[in-house]
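A single protein chain has been omitted; all remaining protein chains appear in their positions.
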Amino acid sequence: MNSVVLSEQDISRAVTRITHEILEKNKGATSLVLVGIRTRGATLAKRIAKKINDIDGIEVDLGVLDITLYRDDLSAGKQNPVIEKTSIPFALEGKQVVLIDDVLFTGRSIRAAIDALIDFGRPASIQLGVLIDRGHRELPIRPDYVGKNIPTSKANRVQVLMREDDGKDEVCIIDALTKDNS
Amino acid sequence: MTLVIKNGRVIDPANSLDEPKDLLIDKGRIKAIESPGSISFEAGKKPSVIDAKGCVVCPGLIDMHVHFREPGFEYKETITSGCQSAAAGGFTSVAVMPNTNPVNDTRAVTEHILSIARAEGIINVYPIAAITQKLEGERLSEMADLKDAGAIAFSDDGRPVINNELMRRAFEYSKMFKLPLIQHSEMLDLTEGGCMNEGIVSTELGLKGMPAEAEDIMVYRDIALLEKTGGQLHVAHISSKNSVDLVRQAKSRGLSVTCEVAPHHFTLTDEAVRGYDTNTKMSPPLRTIDDVEAIKEGLQDGTIDIIATDHAPHDIADKQVEYQNACFGIVGLETALPLSLKLVDEKILPMADVIKKLTSTPADIFNLEAGSLSLDNKADLLIFNPNLEYSIDISKFHSKSKNSPFDGWKVKGKVIHTLVKGKTAYSANEN
Partner (left out) sequence: MFNRKNILGTKCLAEEEITTILDMADSFKEISTRPIKKVPTLRGKTIINLFFEPSTRTRTSFEIAGKRLSADVINISGSSSSTVKGENIIDTALNLEAMHPDIMVVRHTLSGAPEMISHYVKCPIINAGDGYHEHPTQALLDLHTIREAKGSLKGLNIIIVGDIAHSRVVRSNIYAMKTMGMNVKVIGPPTMIPLGIEKMGVSVGYDLERAINDADVIMMLRLQTERQSRYLLSSIREYSNLYCLTSKFLEKAKENVLIFHPGPVNRGIEISLDVMESERSLILTQVTNGVAVRMALMYLLLGGKNDTSN
């Protein structure tokens, strides 16, 4: 069974709140940089950047990261995923980088993303914003901005749909038993 | 010792015989060929019997083109292992090429080969001696002496006689001995560095080609010289369409020219080289489907007189290398019969004609006392089952070498017994 945990409106409110929190914590957007993790994290980052522009009138630098090449589970007997472009066309030195992803789960993706970011330069700080924190961390990683905490079973899957990528905004939990049909 | 072979289909092309017969063999010679069941014996004199039911009984096969590598390259083949390979393939007579080390260009080497062959006594071995000393293409060998020692033909096989003047003199000189010259026809300057037929496949594979014209030009030259000088020319392992035509025309002019084809040249094309299996590397190279069809026509109309294997054993060190660096040639004796019988299945030739090209015709051309089942002849016989299907397995080859592109091929026609002078040289039951 799929159960919807965030609707379109919920997502919109969460994005607005995260944006405000980012601006508040970083005292504005002057040295701020957003980097979204492909694919849905990048979409979220884009929305947050637009919100920042709406609020502060500043166009923050926006980067996109494909973390596949930094993953620790490659070559585990399965086909490697397609590599999409990474694009961080600006210097990270001295910047407050906010890394954006859709779901925080084991923390391994974020570890990979931090490694990747550091290969691009030495930011002043790296913060983490996620739409969903579903728990079950395997590494010492915690988010700075969270849209919603959702307790899940480890076997469940959390599916984030974004209008730009999937045609609609929605977050649902897919039951382990039905995941093969999803 | 008396032996009866009964219930077989006896095919003896020399005597135009193809019917069920029983054979009586006594003291190594054929003593009677009678209708099934009609050979009788005195009480108490019980012969051994081979039941050849479902099998063909024919003269032992003759291969006029083998390389037994002894002396000099015994790690590839010896006269003994070569004879065992021949017997396993149904052959009771073979002619060995002179490109050994030392080259068979003197009485001593010819006699050496014959003495080993006689001592082993497995099958009959006929030495072919060199046309030129050391195969160097410089001076004629001592043909009179070589003939006297037992040479039955002359050839520089593998190293064609390039020099036109020398070839002319070789025809003239050999004429007085009434022995044929066997030519490996290849203009070497056209094939230098080549390792397969020149064509679309060599282009795709990026391998240097050996154009068919390299063969054609030398076949034409030899025919032209022969026409002037007289003598006898036998074209070895013909492989190209135009060469078949040239021989056909020469024959129609009444010239004393004959030719042979190797089974791989009517079985495979250069497409087999894809994948770079070095067991597809031969000289002359595997050619195109057009050439294969011309060869089959040549077999049908008699332009191609005989089938000979060009049995060319090579050890793995000479084959498990880059294609260009590999040696030319394959083990031929143990696959020749089933591959030739494919011609029967494909309705190219009737069974009796296939056997003829492997028995009585080579015996006629080279004047050998072999190849027919006439009364009182030596009982050199082959018994094979033409319908028995089996897979070729190179690991079971009796040859010392295993280089064959036919490993795993499903074929029909299995050698059951090979008899030389009435004695078993090979028996499938014991192997």
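We just call them A and B in the order they show up, numbering each chain from 1.
Just so it is clear, a residue touches a chain if its C-beta (ideal position, glycine included) is under 8 Å from a C-beta of that chain, and two chains touch if they have at least 3 such contacts.
Since this is a predicted model, take the numbers as computed values, not measurements.
Novice: Would you list the chains present here that the left-out chain is in contact with?
Specialist: When the full complex is considered, the omitted chain touches A, B.
Novice: From the listed residues A:8, A:54 or A:84, report the one that touches the chain absent from this view.
Specialist: In the complete complex, the chain left out is touched by residue A:84.
Novice: Can you say which of B:198, B:260 or B:353 touches the chain missing from this structure?
Specialist: B:198
Novice: Would you mind spotting which of B:75, B:177, B:276 or B:390 touches the chain that isn't drawn?
Specialist: B:276
Novice: Out of B:320, B:367 or B:391, which touches the unshown chain?
Specialist: B:320
Novice: In the whole complex, what residues of chain B lie against the chain that is missing from view?
Specialist: Output for chain B: 198-200, 202-207, 209, 275-276, 317, 320-325.
Novice: Considering the whole complex, not just the chains shown, which residues of chain A touch the missing one?
Specialist: Against the missing chain, chain A presents residues 66, 68-70, 74-75, 77-87, 115-116, 119-121.
Keep this in mind: only the chains that are shown with their structure count from here on.
Novice: Taking the mean of the CA coordinates per chain, how far is chain A from chain B in Å?
Specialist: Comparing mean C-alpha positions, chain B is 77 Å from chain A.
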